[in-house]
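The complex appears here without one of its protein chains, the remainder shown in place.
First chain written, first letter: the chains are A, B and C, and each begins at residue 1.
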């Protein structure tokens, strides 16, 4: 069932755009929706806020995100979902949340929930969209940029290493580019830390039927998008290959 | 949606048979179900008990009631419903329940609820099926037979007249042959009493769609089968004509 | 907002019509629906002779759909005169008829005109009546002959109700148009069956029945969309309409009016509810008339 929602808020930060809307459905951090309006293809986007007002925050990377950014207050969107499992947090573990690049968007709800958070981006500008959330964060926040233009100079994994020098955590909840997650996962395994990571694959149905989003025998849309450290350890495709819209295996660069 | 239920109890009283079964659905007194098993046509029957164990009690008058009587403990029945509105009782009025002939079956749940009850039948034998219920009744009960073989000698309307000499009531809830209801309704109107009466017409869908059970512009299955004094007063067909399975109007004898 | 619409020359106060076979075996049943906000009511499909229809059980409701095999019960065209007159006194009534030959169709249609019908609807689509309905309505040549014969016999508009149980719906639609038919009604029910495992046999006495309700809406909307791209005569949409958004799907697919059947299960106020929802929608989305919405989904 899709819902037709009306855009009630919009912010633009360079090539990152955020649209908010009222949608009366319970959603957990890490869950995603399929977003559509005439003139674009339907695309999966994580929810970047999950309270009474919901939002999606996306980087303009191609035709559909470009079309979506053209939407303004009062425009209608088709929203299918929420889909996927989301992050599981039960308060029994000390959790560090890690977001990289546009992968910060899906972890904003965790930040709003008060978890300590590490944010990594290429440069200061790419973090602008997260500043309002950082301002309101109840937990600790750390920042790194590849070029050192804001916060610690280095990547997400390096930032996490720094943080762990001053503070102890049992588990990492992360979202970001697969290459970042690949090394972060390796770091967790090497250091005996638990983790949950949100993965991405090409999605069509979003609901677990069509099989276009498989990593090994897992459906990213329905069995994920958030997978545990152990699940990821068993994935031959992780960091290695994905499927194109035909289902053909494509190796990462 | 039909339910397949298993017969758990059976009693036979001459040409009247009662089948009970477990059916986990909330039903009110006066509601009915469509009952079927292979080898018979589906027929409407009121529920003669509406607690955890439900039952139907029917007179054998033709092929389908004959087929249904052949069912025994352990046999399966298809039950559709419950359909119809049932009697409305809110405790604010002093109520006398009146059942005539097999029309006693649908009012047994009201008797079980503690209402005072008048039962009328052709002869003593035709009341046998109600004896267990009479034994357990918390309210007052009166009986009449046309031939005087049990209780007061006379018909239902005459019995009601007798009862009203000793006791006051605000409303009559009745079920029985249309000719009995016709005169009882006239009695109520003449004496300024409220009433609710359960009517019958040929039923197919039972659910309010097909229009085969109409009395004037009312669907007996969905707007009834229980109608109020005022509703009945406006019915030209009441006591006058019914429809055959083709929809052709047929005058009562 | 103006809910008025027209099906060819027939102007309706709103786009909601009672579908054939629903509370319309009697004149007073149709009259009630006309008082409940429907712009018109289609009569029960009536044949030459009285017909008790199939034996019970002939109906079952499940979540999302109903299955029925009433088998076209009706008192016959002679007896039905009174019902039509009662209903026609209260508003617009479309007389539905079924037959197995062009001549019989023409004869029945003529009678319906005499009885005061404002249009006649040819049942070329019932999926559970041997020798009638879709058995005649899936042969384009036969359809053409039937529609022509009826057109010759009456002066009121002639609607043809088609079945979705075919891969040649467009051909049948063309046949109706070629024969001079005034409008197409789509869809009738889908041929279907329910089996009760515990009994090891079909539930309906006729074994086969027709599927209606929400479940068939996407099929009906598609059928109307297909027809709208094929014929230029008006189309009336029917199948699974339970609310105003469902009605809009049909209208935007190309229907200038809709019929509501199974949703009467939810109450006879369904017509008022749909009309209310349409009014609000048109105000919010800036459509001044129903006509402006017809077929927009083709753009």
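Structural remarks
The rule is simple: contacts are C-beta pairs under 8 Å (C-beta built on N, C-alpha and C of every residue); 3 or more make two chains touch, one makes a residue touch a chain.
For clarity, every value in this text was computed on a predicted model and none was experimentally measured.
Although it is left out of the displayed model, the omitted chain contacts the following shown chains in the full complex: A, C. Residue C:214 is the one among C:123, C:214, C:259 or C:275 that touches the chain missing from this view.
Although one chain is not displayed, its contacts with chain A can still be listed: residues 1-2, 4, 34, 36-38, 41-43, 76, 78, 80, 203-212, 214, 216-217, 219, 243-249. As for the chain not pictured, it touches chain C at residues 63-65, 67, 134, 138, 163, 165-168, 190-195, 197-198, 200-202, 207-209, 211, 214-216, 218-219, 221-222, 225, 245, 248-249, 252-253, 281, 285, 293, 296-297, 299.
We adopt the following convention: only the chains that are shown with their structure count from here on.
Chain C has its Cα centroid nearest to the centroid of all protein Cα atoms in the structure.
Ranking all chains by how far their C-alpha centres lie from the centre of chain B, first place goes to A. The mean-CA centres of chain A and chain B are about 64 angstrom from one another, to the nearest whole unit. Rounded to whole angstrom, the centroid-to-centroid distance between chain A and chain C, based on C-alpha atoms, equals 50 Å. Chain C has its Cα centroid 36 Å from the Cα centroid of chain B.
Chain B has no residue in contact with two or more other chains. Counting partner chains per residue, chain C shows two or more touched chains at no residue at all.
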